[in-house]
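Other chains of the complex are left out, but the ones given are in their true place.
Order of writing sets the chain letters: A and B. Residues in each chain are counted from 1.
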Amino acid sequence: MHSLRLGTTKLVAPNIGFLPYQIYHGIKHFHLIAEPVQQALTNGVTIKAWGYNGSTPGPVMVVSQGDRIQVAFTNRLLEETSIHWHGLIVPNTVDGVPGIGAGPVVKPGETYVYDFVIRQAGTFMYHAHTMDAQQEMMGLAGMIVSLPERQTVNREYIILLQEWAVKMGSDMGMSGMGQTSMAPKSDMQSPMEKTTEQKPSGKAFDIDPMSMDYNYFTMNGKSFPDTTPLRVRYGEKVRIRLGNLSMDSHPMHLHGHEFQVAAGDGSTIPIPWFKNTINVAPGETWDIEFQANNPGIWAFHCHKPHHTTNDHMRDMGGMFTTLKYSR
Amino acid sequence: MHSLRLGTTKLVAPNIGFLPYQIYHGIKHFHLIAEPVQQALTNGVTIKAWGYNGSTPGPVMVVSQGDRIQVAFTNRLLEETSIHWHGLIVPNTVDGVPGIGAGPVVKPGETYVYDFVIRQAGTFMYHAHTMDAQQEMMGLAGMIVSLPERQTVNREYIILLQEWAVKMGSDMGMSGMGQTSMAPKSDMQSPMEKTTEQKPSGKAFDIDPMSMDYNYFTMNGKSFPDTTPLRVRYGEKVRIRLGNLSMDSHPMHLHGHEFQVAAGDGSTIPIPWFKNTINVAPGETWDIEFQANNPGIWAFHCHKPHHTTNDHMRDMGGMFTTLKYSR
């Protein structure tokens, strides 16, 4: 279920979809499971990461202002964890930072039920807040959309930005000659000679959550060319909700359109502010909106040059997708 | 003197306090001394840095619009330096950039008196502007608060963000087995096995101001768990003045509250702009304000995952503190 219809608005969470829920006695019940996942970033590169309910990022949670929600959270990892509701105003007891006493630690095998009321509308995130650096960079992250009272767009996309230090040599059976991120930089071949053809195929690699030598950059867990195009129809008003749970800022650039920066961190920007590149810092969310009035296939990508490559190779890859008009 | 009372407002500069001054003939006289300092970042890690009046950052200077100030500046380093009043509109002759002719160089052992009038209210900084990269990254940095005519908050905190490339092997007596930032990354143990227990205790380490491999991240010279909690009372209006004199941007995220971005670089933001994460770039200051209306213990931290660790270890550390409601 990668898309949802709400009145005349279509919500799309490419590649990851939405977290199901059930309503009993007026309470929305969700179930989130932290667990090891194998996430296929792009052709031939699958990583052994941690995620929620089978993927990283986890599925998008959709809620509404005023909802009382209960999130049963099961920890299937081998270490303690917790969930922080990033940007949501919640009581301290469920904030998910056990290290400072703000919410309980959830031990391996245990389930804890987070119970709180949604007080805001906007774009938020959820992520682990125990051993943050390791658990976030292993992939324990997802997005939350709290629906506005009245929808003003026809279509919206929800995209989480992440980055990964994939240990390219960690898969068994690779020859020693492969280009890996462990190779000394001074030893690199000229970019002319280095192509994706050397990429190994179809194995699962370890990632190093404590390394900062990132070599894969993803939008909802996918690197170009395996990102899913964002389809729009001429005349639609489109919103893209962006979140960043990674180490670097990602200045996302849209071709062919000016967009309005409609909200930051879930709060409306009270002036008409137009840009073509929005610098999404770690921990930020930004909502951008535009009229689909210029047909074609348009690039939408991080403007840090290396963030549009895979494994430091020169071909296009990484945090790059397309805005594609349907006929 | 880590806090000051001004009318009904309490100013707090955790861990570093305020620079004393005396008033003669209507002129505020300060005395700043650049000198080698030993700064204890966190348990077991003290660095041999450069600072002002015994610490890095140096003490906060508090001034008011219209003040004429004289800052006697003594250079107790072994090399030339100067002070730049970052963001303050001053005459060119006291701007503190001798390399381009904008103010005098201050030689080792000499004292120079900077003399100028404060024309603005807001949050500013002071730092060396001679051999900038080296001197700033050695720690020659501090904050300036120019008080508003009328206080609108009950309590405010002043925090400078810095980062350090600590040479963990530089202290005598360490065994060769210690995890150090010099170790090849590919050689790192799994995060499961690497804990802070291996951290050496109580020695002073050299820092490398020209390295960009930062392994310690501080708020007013302290890394978590040795940062000082920011105490507030229910019902107070709180301001946090943030400055960044480091190499990286620091997106500071507050839990449990939305804050208003009230000012940037000392200038008021003329719209109601609310966020939960403010990306503080090097050279920027931001003032954020919020109502203390959600009791508990809340995290306030840089959202770059590795900036909340110490020495690349997986435990919580770094640029992380708490907002703590008093009973």
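The criterion applied here is as follows: a residue touches a chain if its C-beta (ideal position, glycine included) is under 8 Å from a C-beta of that chain, and two chains touch if they have at least 3 such contacts.
All values derive from a computational prediction rather than experimental measurement.
Shown here are 2 copies of a single protein sequence; counted across the entire complex in this file, the number of copies is 3.
Going forward, only the chains that are shown with their structure count from here on.
Copies chain A and chain B of the same sequence differ in orientation by 120 degrees, per CA superposition (steps of 5). Chain A and chain B have centres, each the mean of its CA atoms, that are 32 Å apart. Residues 79, 84, 86-87, 89-93, 95, 97, 99-102, 120, 129, 131-134, 136-137, 182, 208-213, 247-249, 264-267, 269-271, 279, 281-284 of chain A touch chain B in their complex.
Residues 185-186, 188, 191-192, 194, 249, 251, 253, 255-258, 271-277, 279, 294-299, 303-306, 308-309, 312-316, 322 of chain B are the ones touching chain A in the complex.
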